[in-house]
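With one protein chain withheld, the remaining protein chains of the complex are depicted in position.
Then we have chain A:
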């Protein structure tokens, strides 16, 4: 930070030294800066600026907790000193506590700092925490301070836009356009073009398509992104009801890119053909096919709207599929699959395929590749129908026919996977992989299948062929973390989780079998160690994915100012929207699914242990624990080291096995397990409301936390997810089970608040009126 405009409060010797230290801090000379600050504090241990600066320095050189302490001390001594405030802002920004950073940047300005750069940092913090209301103000103030940069105008307009003040945003953008018009250099023109389109998108977002269109037409000469101009224009015309004009533009767009299926549908909307008889639509598409003979959509789309019993369907389907088989297009089945939602079409295509296949089998002069691609298609077809025997037959024949075709092994492995033969599946996938070692796709597949077979080492070794290998790294595990390969991390987490559950299960059944035989203590210890190892690693990998999401969130930070300078506000807005729904991505739910199982396992085990401890006097456990801490032999130590090298996720990993992580989860006080899990889960409640899993887990947590009203709400939300998704009012058994479980739990909880129990009872009865008929009859209604 620069402190050029130092205020007169700096007078004493300490203040001069402080200023010197500050300069050093800015130059990242932390050691020298610290020396000066310490001298200051020796003279005056209460010098607030020095205290705070010391905190900032220690953040880089010492421990984080100490840094925090100094910053808070400084703030406590002088909460209205703007220098202290500013330093605190910088500190909290560094520790990624953006809300607190915003608070103190704001305080610095309110307390009279003349350093206007703070406004820029403040606005960055505000948009990071989505405080749009205050963002508008600080961006406006900064614009008034520095009106000479277009970026500041754009930034201000973005703030207004995010506040849905469309008119304000448009007027800000127009103002700078007017000011800058005569002074644009060649290099400014790309930014100018983007800003014009941004302005246009805001006008249309406000719903004023007429004005958006006329502005677009006026600005068109200055816009470089001609594709966007056409797309915007066509959309506006369509929304304004000028369909014929719009259709002309879609035809131009089709000429530019005849492979974009969306343009075809939009053209149909403009021509209003979708409501007309199939024959008319077919005519349109046969024309389009002639125009664009090399494009897929005009051939494929008719298959979606021509019904299976239409006399033309077979002919159309044949002319779409058969050339692909003859050419050997590997994706031919994937291309066709969307049609399979219609069972009649599926049957029709099946008979086309079989007829073609038999005809080719009897044709002596046929190209052998046609035979194998057809077998390949049929195998996928029967796999889709879950007819694994037939699928298997076709794929085996195909492999015998052309054992060097990599694609075949992928399907063979997938069939085995569906049969539950995970180990065999992974071996087959690997057989395919060995045919082409540089094929990244099958390398990833083989990796995934090894994970599914719980063979984590093989999986990591396989994917490591495509990772960067640091010096003395035994595999690519660290690089996979660095490269944010979330699918690898999650697959490996799930594999570890399966491994520890298997062992726990085996252990339990062993304990049941020989409850008295205590001679196998050694083995038990081994098993316990392994369970702990796998559990720790599962936790560690799941948490590694969560960490990626934190990184995704933090990565925005630079874009709040960068995009303004680069003049890419449209992409910026899109990024912000994407970030807002970051946690609704399936991978996050999958992590939470796996993680919650482990947390709940731990929680249940703790509850069970508590019960046990209450019933039996805890005398024996103490001595047993000691025995566990047997000294490890050297050989074991070395083995452990080797293992650590294999599974470490970063350089000098302090917790390679996730042991510390596991201990933290386990021993974080009673009931805390659930609270911690809930913290991780919270984003889903906001960002993934349409996800069934969100409410399933919410219910499980609320019930265990005795938050019964919220649990009831979760059931209701889950029910409406079902209703919205299916568009009907089916009564699902899962919902019924949950309702009864909640009813029973509230009733049997002696500590439950009577009023709450009443509320739940009433609420359930209102939402699920069948409940009044009695439990059994209720469940009979909920059977789907």
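We take it that contacts are C-beta pairs under 8 Å (C-beta built on N, C-alpha and C of every residue); 3 or more make two chains touch, one makes a residue touch a chain; residues count from 1.
In this section, contacts and distances are computed from a predicted model.
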{"item": "Undepicted complex member, UniProt protein name, chosen from \"N-alpha-acetyltransferase Nat5p\", \"Ribosomal RNA-processing protein 41\", \"Decaprenyl-diphosphate synthase subunit 2\" or \"Coatomer subunit gamma\"", "value": "\"N-alpha-acetyltransferase Nat5p\""}
{"item": "Options A:327, A:419 or A:762, residue touching the unrepresented chain", "value": "A:327"}
{"item": "Residue of A:95, A:282, A:346 or A:435 touching the missing chain in the full complex", "value": "A:435"}
{"item": "Selected residue (touches chain absent from view) among A:135, A:173 or A:405", "value": "A:405"}
{"item": "Sole contact to the chain not displayed, among A:367, A:581 or A:726", "value": "A:367"}
{"item": "Touching residues on chain A - with respect to the absent chain", "value": "327-328, 367-369, 371-372, 401-405, 434-438"}
